[in-house]
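The chains shown are only part of the set, and none of them has been moved.
Going by the order they are written in, the chains are A and B; count residues from 1 in each one.
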Amino acid sequence: MLVNCVAYQEGRKLADIQPREIHEYVRRPECFIWVALYDPTPEELETMQREFGLHELAVEDARHGHQRPKIEEYGDSLFVVLHTVELAEKGLSVGEVDVFVGRNYVLSVRSRTERGFADVRARSEHEPELLRHGSAYVLYAIMDVVVDRYFPVLDTLDGELEEIERRIFSGQNNRAIIESLYVLKQKLMTLKHATDPLLEVTSKLYGGRVPPLCAGLQEYFRDVYDHVIRVNQSMDSLREMVTTAISVNLSLLTIQENEVTKRLAAYAALVAVPTMIAGIYGMNFANMPELTWRLGYPLTVAVMAAIDGYLFYRFRKTKWL
Amino acid sequence: MLVNCVAYQEGRKLADIQPREIHEYVRRPECFIWVALYDPTPEELETMQREFGLHELAVEDARHGHQRPKIEEYGDSLFVVLHTVELAEKGLSVGEVDVFVGRNYVLSVRSRTERGFADVRARSEHEPELLRHGSAYVLYAIMDVVVDRYFPVLDTLDGELEEIERRIFSGQNNRAIIESLYVLKQKLMTLKHATDPLLEVTSKLYGGRVPPLCAGLQEYFRDVYDHVIRVNQSMDSLREMVTTAISVNLSLLTIQENEVTKRLAAYAALVAVPTMIAGIYGMNFANMPELTWRLGYPLTVAVMAAIDGYLFYRFRKTKWL
């Protein structure tokens, strides 16, 4: 689906154009065209390939989708694959944005994502002094927003861990917590798949040798790189804390087991001792003087109660009960 | 066993030829020959060595088999070892493909694998504009298909993990699950042995200095490299999740132990308390007024039942039963 197809000149919008007009505008050196596709049909992609002269392998990647985040140079032009990560009902939903960038065109192909880049376009059009940098600036703007959208996801996962910690240390050590930890770990792995390769992608766009297209925007791409590093470090911390939480939880479960065992034993003792005494006075010896005492029975019951009372006090003191 | 021996010119099939004719075609600069062997006899290998002038060490590697995936340059020619991984009855079955590539020949030696490369040849012959790139293109095509065949294996392992997760969190924590996790880990190690060294192999074929033979096809080999990276990242995730699953499962087992202990204790209490009461009224004191009450017995039994009922209610409420 074609979302937008706009020609820009000197950082200002020139016109909404039709795909079949693209080749006219591409010829003008002072112009650049920014096309946005969403879940495109093969025909749409083919049109774009023809109009912009895109490389076969890159187009095929965009057609198939499910690439890992990467950056590839095809002569003067760049092909960048990014993953978007969005919070979904169950776990995280991963989408893909493929960006083709040439001297005077940008083509973004979005698939499996909810949120588009209309806001990126709007913001860019309000800053013509930046948009004047041309197509590379649009690439920066898209990368920037994709990376910035990882932060709320990360915050959500961080919040989930905090909630789990709260439950762990408040003594709720049940199956649900363990499953939550496992699911959190899975989400972190999903996010990692999106962001880990981005380190390499962004580091190719500043410092040392950079694609000529992006040469003037190194400080901007360094900024994106910085954000990617921050995402990765936070994620590594989260993963390490999840691992620690799992092992800490196991220790707490073992403590809980100890406590249960002790409490059970205490209650067992409270029952077993009177049973033993009762057993003794249930013996059938002919000669058991206590049996004939007038107060034998109440005394015995009193002794039972006294012993249990004492045991109960002891167990309380040593925290078994 | 000789599978195929075909001469190509300008990307088109020239003729099926006999091994003994090879040297005639090899001489023609515009031609290249593509030979496929399957579990070859030493004599067949010797013929090929003579016809193509292969290096002794490379031929010896092919003869012995069981090499690790690698790429070696012998002067102008390349020797590439790849591992194929196929799903078998029990675990994974690892095969080997050794490819000798020279300016105008490709020799693939396949062993211990079910699936051949007939489809690679067929597809290549349908794309003469690509096959025109010569022997290096055939190397690419073979590597591409070998790597692509890892993905269904990976998907199967992924499916196995999901099935195990499902069983773990549905409360089925038995020996079979643990054995499944262990076996899955073994399979991942097997796959890793095939794919890990491929990273190095493929990275030598694009970017920086590449063998002159492959110079024009860097973008293709980069594509293979990309797929290898994807395989490796998925595999690393899988391994990390297997490790997490093992430790999570241990926590669940400990929880289960706690639950069993509590349930047992609850049942023990339901039995122990009436036993104690019965013991008390089994004492032989001369003076136990209750014993002579008319309703002493049914009352006692009723008390027992009432206590057990109350205990049962309490145990239910605290989820011990």
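By our rule, a residue touches a chain if its C-beta (ideal position, glycine included) is under 8 Å from a C-beta of that chain, and two chains touch if they have at least 3 such contacts.
This one's a predicted model, so the numbers in the text were calculated from it and none came from an experiment.
Identical protein chains form the entire complex, numbering 5 copies in the structure file, with 2 of these shown.
Everything below uses one rule, namely that only the chains that are shown with their structure count from here on.
Chain A and chain B carry the same sequence, and matching their CA atoms takes a turn of 70 degrees, rounded to a multiple of 5. Rounded to a whole number, the gap between the C-alpha centres of chain A and chain B is 25 angstrom.
The touching residues of chain A, counted against chain B in their complex, run 55, 57, 67-68, 70, 72, 74, 173-175, 178-179, 181-182, 185-186, 189, 192-193, 196-197, 243, 246-247, 249-250, 253-254, 256-257, 260-261, 264, 267-268, 271-272, 274-275, 278-279, 281-284, 288, 290-297, 300-301, 304. The touching residues of chain B, when paired with chain A in their complex, are 165, 169, 171, 219-220, 222-223, 226, 229-230, 233, 237, 240-241, 244-245, 247-248, 250-252, 254-255, 257-258, 261-262, 265, 268-269, 272-273, 275-276, 279-280, 282-288.
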